[in-house]
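Sharing a structure below in structure tokens format, with a few things to ask.
With one protein chain removed, the remaining protein chains of the complex are shown where they sit.
Just so it is clear, A, B and C label the chains in written order, and each chain counts residues from 1 on its own.
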Amino acid sequence: MHKIPVGVLGASGYAGRELAALVARHPRLALRFAAAHGQAGERARLGGQDVTFCTADDAPLGETALVFTALPHGASAAWVERARAAGAKVVDLANDLRPGGAANSLLPSGKHATRELATAGNGAGEWGMPMSHGSAIPHSPTPFPAVPYGLTELTRAQVAGADVVANPGCYPTSILLGLLPLLEAGLVAPGATVNVSAASGVTGAGFTPKPELMFGEVTENFRAYGVGNGHKHLDEMRAVVADFGADADLLFTPHLLPIARGILATITVPLARPLAEPLSLWRDRFAGEPFVEIADAPPALRDVAHRNVARIHVTVAKHTRTPTLIILSAIDNLLKGAAGQALQNANLMLGLDEAAGLPL
Amino acid sequence: MHKIPVGVLGASGYAGRELAALVARHPRLALRFAAAHGQAGERARLGGQDVTFCTADDAPLGETALVFTALPHGASAAWVERARAAGAKVVDLANDLRPGGAANSLLPSGKHATRELATAGNGAGEWGMPMSHGSAIPHSPTPFPAVPYGLTELTRAQVAGADVVANPGCYPTSILLGLLPLLEAGLVAPGATVNVSAASGVTGAGFTPKPELMFGEVTENFRAYGVGNGHKHLDEMRAVVADFGADADLLFTPHLLPIARGILATITVPLARPLAEPLSLWRDRFAGEPFVEIADAPPALRDVAHRNVARIHVTVAKHTRTPTLIILSAIDNLLKGAAGQALQNANLMLGLDEAAGLPL
Amino acid sequence: MHKIPVGVLGASGYAGRELAALVARHPRLALRFAAAHGQAGERARLGGQDVTFCTADDAPLGETALVFTALPHGASAAWVERARAAGAKVVDLANDLRPGGAANSLLPSGKHATRELATAGNGAGEWGMPMSHGSAIPHSPTPFPAVPYGLTELTRAQVAGADVVANPGCYPTSILLGLLPLLEAGLVAPGATVNVSAASGVTGAGFTPKPELMFGEVTENFRAYGVGNGHKHLDEMRAVVADFGADADLLFTPHLLPIARGILATITVPLARPLAEPLSLWRDRFAGEPFVEIADAPPALRDVAHRNVARIHVTVAKHTRTPTLIILSAIDNLLKGAAGQALQNANLMLGLDEAAGLPL
Partner (left out) sequence: MHKIPVGVLGASGYAGRELAALVARHPRLALRFAAAHGQAGERARLGGQDVTFCTADDAPLGETALVFTALPHGASAAWVERARAAGAKVVDLANDLRPGGAANSLLPSGKHATRELATAGNGAGEWGMPMSHGSAIPHSPTPFPAVPYGLTELTRAQVAGADVVANPGCYPTSILLGLLPLLEAGLVAPGATVNVSAASGVTGAGFTPKPELMFGEVTENFRAYGVGNGHKHLDEMRAVVADFGADADLLFTPHLLPIARGILATITVPLARPLAEPLSLWRDRFAGEPFVEIADAPPALRDVAHRNVARIHVTVAKHTRTPTLIILSAIDNLLKGAAGQALQNANLMLGLDEAAGLPL
């Protein structure tokens, strides 16, 4: 069977390597190129294949059906344009084109899931996990007027018909999938604060060496970062929450775990009205979804490591006068939180089985 | 200088070993015995001394000035009585005598910090960190009518004059010290939910081998436990919060970290009124306290490992309509969360320098 | 395509779970049963399938083409007999039937690779990694007179035609594959000591909870065990080495690593004569072998994790008067060191592609 050629820009970072490996093992895709700025000419073993990195400038964009851009935030938008100009579809893993920019809603109608105006150049930070306090970033208009947000379980139809998709951030993926049934049912208490304490493994902070990411500093350690509700992923999450018309504040505190991969979000939500059997709401919403598991017990990061799934558990909090849910949502930040979801979207965009090549 | 003889019951568990090591290095205390049920006759090197464990029954309680009971919850109260009958003062590290039992307040007057009625036999669970969902436990009256709660920075005077002290739990120590300035100033918003997401190293779960505590299961993993707001430490915390007259719910979700020691509590508190410079409130309250550090930046568990301190940072949350604080409180669960605070209390009870023998 | 039914006895241990997961994902095999003594009735998610454990007594041995016995050493031989009596082929992962028993050589002719006399009941120790000092164990005759040793790259032909195969131990797999080219070429210096310092992750010690395997004891730790050249795997290795006629002593010191999976063997071998380009000897011997990688640089355990390969590097030692090689051999102890090699053998025994269902 003929394989469809795809390429990866930014293939030496953690997400890029994961993508290249997924593509190398994919039954219907072939890895046409793996571009990596600093490692051009070097060889790596990815997904059972020997891969030689090229520079982005040498990447044969036009010989691929689809390009994944796993570049630093801000550097991505220009390459999305170049790949489009060369005729390739694009899944962009940076936050350049995600919701939370200039537009107030995701769609003029307020109907979620496709962005009218995306933004470019919004941040030079690390992929997914800034080590310093985040802050609001001004956005400017974008040449991609209607880029769907690739939270696949929310926007499957838009993704399937799109030429460019903005792949969600790792934290937003875990948190928004956990909140989705409540948002869709309008069950978040008006005026409430949705409290999210989340923890991520170090691969979320990228592959650039920094003192605070060295083994000797991370082992036997744990700390919060981005403290004060200023993490850059908040804009992305707020935009989606607002698009559902939910009148709630998000309070998000991320933490750095001494593990390589995985995100666990612990979300507490005051409810508009009590829910006796909350799990059924999640089971109904995600029935038939191959990449969302509703679990009877709290998920552990080990349950989702090396798998393209979100694993979600929901419990009613005892001893609170406001009816409150505790939602636990676990993902592998490099798979469902980045490369896996990107491939899920790419499969749809290329007309393939959505689950092809994705580890369960 | 003559050294004061003290003993440790339960000296082979994580907290007990830490206590025996602290005593062995102490300038004014001598370790008269170290009792350990299953290891009687075995030798260990603790605090630079060779220690041979005896059985609790063989422990010469009457030849000590003070006994630390680091026994399983429920097993402790009877030994507290025996040690008292033998003439020794007692610091009890179990939760048997802590607040949260039958009495509605800590003092009839509502004045905090000394318990009128404590409880016995309230639970056979693990020390500090039950692996299963907690639940309310019925309490019965106790033979210790006025046992001070040994959160030293709150109850120093009562501790100094006491014969028996109930040493706080590890989670309550980190959380209550973080909340103390707000509670004392009456700044928690009435009717609010104080949200606590906390994470602990595995020594909090005790030294008894269980499948879920094996290295192969904990490494590269992270998970919540006691989910649903039912952790046994909640009664203890609620009793203290209520004693201050705060009209707030606690919502507490603990997590298990792949590290040996340390607790980080991430606490969000809706305020009765905005605080422009919150750190000054904490700095004022803990001025001169040797074992509480108010930090300019979020604390890391590494900052407090092997030290008898709580390290606290406070930030105002951006982007919330209710004024909200984020309090981060880090301790070493075996020191300030257990053995260190127990020794701090013992020093006071024996008329010694409160800081003697405590690592800073 | 019809799938061939196979079963796993001992499916709740680390090797057994890995096997069940490999079978569940296998393109040509179906998991007919997964038996686990203590967990009968419990459900687990293995290889993307929900699996319910049965007892070994309830296992429908006769409805399978092949049974994997991943039982404790000593407990295995009896089940091998029962599975054979029921008509199933067997791959035995215990050391009950491996070389090193009563017979002095693997074959009367001295031709390696098929055992004349195997042994039963030789040890109740842990799978693969005893925590206490090993010792010589008396062997008795066996009902399996000619069980091939399943070091696949050495004994492929015998395995393909066998009804029962003794799967090698994890340490022997890494060490013997590393030594194989030297043994076959007769290049080990006569009378020399082959020095092996090896280190294994904790899954090699099995899933039974023990204090020394708890996270709090293993993290930030490292130690040798089985010190004194008495590890139980030595008999197995010595038997193979002797079968090649090599006149050398083995000196083997294993260590416990604070990681979940992986074995690295660091082997130094005095040579009968100098080798200028040693790597070519390994490249030639393993040319075309899909599961042996000869590397230009020292292998890291990360290179082989979750893959069914041995990765080997060889260097000439500088500054020694005796020509000496340093061989580094890395495997995933649960895959090439246990379940993966077992499946490699099973594929051959069932006439399937040797590589089917094995992660590269």
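Just so we're on the same page, contacts are C-beta pairs under 8 Å (C-beta built on N, C-alpha and C of every residue); 3 or more make two chains touch, one makes a residue touch a chain.
The model shown is predicted, which means the values in this text are computed figures rather than measured ones.
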Touch assignment to the omitted chain, from C:279, C:317 or C:356, lands on C:317
If the missing chain were put back, which residues of chain A would it touch? 14, 201-203, 207, 209-211, 213-220, 258-260
Write the list of chain C residues that the hidden chain touches. 191, 193, 195, 197, 199, 201, 217, 219-225, 227-230, 234, 238, 249-251, 253, 255, 257-262, 264, 266, 268, 270, 298-302, 305, 313, 315-322, 324, 326, 328
Could you pull out which residues of chain B are in touch with the chain that's been left out? 45, 48, 219-220, 303, 306, 360
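Operating definition for what follows: only the chains that are shown with their structure count from here on.
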Touching groups left behind when chain B is ignored (all other chains fixed): one piece
Give the label of the chain whose average Cα location is farthest from that of chain C. B
Closest chain to the protein CA centroid? A
Roughly how far is chain A from chain B, centre to centre by C-alpha average, rounded to an integer in Å? 39
The distance between the C-alpha centres of chain B and chain C, rounded to whole Å, is 47
Shared interface positions of chain A, touching two or more other chains: 219-220
